[in-house]
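As you look at this complex, bear in mind that one protein chain is not there, while each of the others sits in place.
Letters A and B name the chains as they come in the text, with residue numbers starting at 1 for each one.
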Amino acid sequence: MWRDKTIVGLTIAAVVVVVVSFFLPSWLLNQALFGFARALAVLGLMVLWRTGLVSFGHALYFGGGAYAAALLSRYYEVTDFFVLLLAGMIATTFVGFVLGFIIRRYRDIFFAMLSLAFSMILYGVLVKTEVLGSTDGFAVSSPTFLFYAPEPGDEAKQALFVALVIAGWIAAVLVQMYLNSTLGRLTTAIRDNEIRVEYLGFSAEHAIHVKYVMSAALAGAGGAFMAMSLGQVDPDSMVNWTASGELVFVTILSGPGSVAAPFIGSLLFELLRTYAVEFLPHSWQIIVGATLLIVIFFLPGGVWSLLGRLRRAEG
Amino acid sequence: MAPILEVQNLQKTFGAVVAAKDINVDVEPGEIVGILGANGAGKTTFVNMVTGYLKPSAGTIKFQGRDITGLAPRKVTMTGIGRSFQVSQVFMTLSVFENLLTALAIAQSPGTSMLRPLRRPELIAECEATLARYGIADQRDQPASQLSQGARKLLDIAMAMVSKPKILLLDEPTSGISVEEKFPLMDRVMEALKAANVTVLFIEHDMEIIERYVSRVLAFYQGEVICDAPPAEALADAKVQEFVIGTEVHRETHGGTVDA
Partner (left out) sequence: MQTAITILLDGLVFSSYLFIVSVGLTVIFGVMKILNVTHGSFYAWGAYAAAFLIGVAFDAGWPDWLGFVAIFAAAIAVGLVLGLILERGILRFMYHRDEVLIVLATFGTFLVLEDVILLVFGVDPYFAYQPMMLLGASEIGGVSRDNYSLSLIALALVVALVCWLGLVKTRWGKILRAVIFDREMAESMGINVTMVYIVTFVIGAMLGALGGAYISPTVSVAPGFGIDVIVLSFAVVVIGGMGSIPGAIIGALAVGLSRALAVHEAPQLELFVIYAVMAVVLVFRPEGLFAPAKPRKI
């Protein structure tokens, strides 16, 4: 594991980021929290994208994970971070496993549409159900960590961020190891030629099912973190098709080049959004939309490929 | 010796179209069989059914005595039947080396060994050897999308052989290849297949190739086998002459006498 340059790089970056985070102003720490929470979901989407599949409905798992954590927090007064995170992940992994049996048979636009339909089912249920908060959503209490109960606010956010970096590191390393394995290398093979993969004796559907469940678990974890960071959940920002669209946007923005890319892309997206909303409150969607078009037209490898070019230019 | 492949009363209909009608064929181990027929005669449908891509409407297919009718392609591959494609099915964005390495890894990593890294020394060694055997070692770093037709066909066949099949069905292995390259390509392929002791069936339109390699000919017309005989006899058969050769590419392309 330690011979892999990316994993070494990730480890160093993780340590640096944690140390630096103690000195950041709280607004920036918030950005980092939201960005890295989203990055977990984007990591999963990146694996699917490399397999040639784009999900238009991952808000099902991102929002689903957030709501699972939030419901526990509200109705069972659970504040423990580990329980909330596990709840988010278990719920989404289970749903992903079940739905995976269905969705693994579909490709291209059908995969996208079916995933959209599934997520809109959850949205429809949440929006019309009082007990689940309907359109307003509800609040999530500040997390505690086993015996450590930080002050709600900056202290809790700091603790949450450290936990998030650790979780992100674990996720990125595991995904990297997966991508290096034969099963992981199949992503490109399946995307390129599924018929040949089948004729080599391997079930492409089986591989896709595994990747789908992985992405559901990652998105669920990200959602749980988001709920705890934001302190609240609501369907329009987390479960609606626009939320799925945002996740896909960040995936394209980050590019498929590395497991580190989603973290950089997500952070960039948060900063972009904050600044855009502040300086051009009625035009931040223009910026997001235009950026998406620019990336699609001129930068298919995303931001990560841009960094690669800069590194090669100086090195 | 028991036949390695037994096809009995095989039928395939697509709505009103009969693509295969009552096909009965037994193939002995080690045979080299040529499949002839005009376009649309049912040759590829036959290959698709034997290799599991299509489910027959009726009839049975047995491999080494075992019923494999209707099995999915990946199960068919695992029993020991391989195929190449009319349009080569390779991994276009990967290099030739990566194509073959990925194929080897998939074919030889049952169950949990799928989690082991792709670039293992044993796989790499076998990959290099296979590249050399099929004569594509020079192009090893080229992306498959940039290969010449001939090289891509060779890669396609090499990848089919990775699963170590006992029978290999080749779908028009020399189509789209220039005249000068056809024989060298087929020579190399047949040599590798013979060394691996593989029973071969191949679909071909070129009569000279058929005559050169094949010990038996199956002629298709409108979904039926109209002739099953050694090449000399088959090519002289009246029905074959009328329904098959009339539409085939002839000797004249190889510099022989010009026929009418």
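Definition applied: a contact is a pair of C-beta atoms (placed from the backbone, for glycine too) under 8 Å apart; a residue touches a chain by one contact, two chains touch by 3 or more.
Nothing here was measured: the structure is a model prediction, and the numbers come from that model.
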Touch with the omitted chain, as defined above, among A:7, A:69, A:87 or A:114: A:114
Residue in contact with the excluded chain [from B:46, B:63 or B:85]: B:85
Identified contact with the non-displayed chain, of A:98, A:296 or A:310: A:296
Hidden partner interface residues of subunit A, rising order: 54, 56, 102, 106, 108-110, 112-114, 116-118, 120-121, 123-125, 127-129, 195, 240-242, 245, 248-249, 252, 282-286, 288-293, 296-297
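FYI, only the chains that are shown with their structure count from here on.
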Of all residues in subunit B, those that touch subunit A in their complex: 51, 72-74, 77-78, 82-83, 85, 89-94, 102-103, 105-107, 109, 113-118, 159-160, 162-163
Subunit A residues touching subunit B - in the complex, by the definition given at the top: 178, 180-183, 185-186, 188-189, 192-193, 195-203
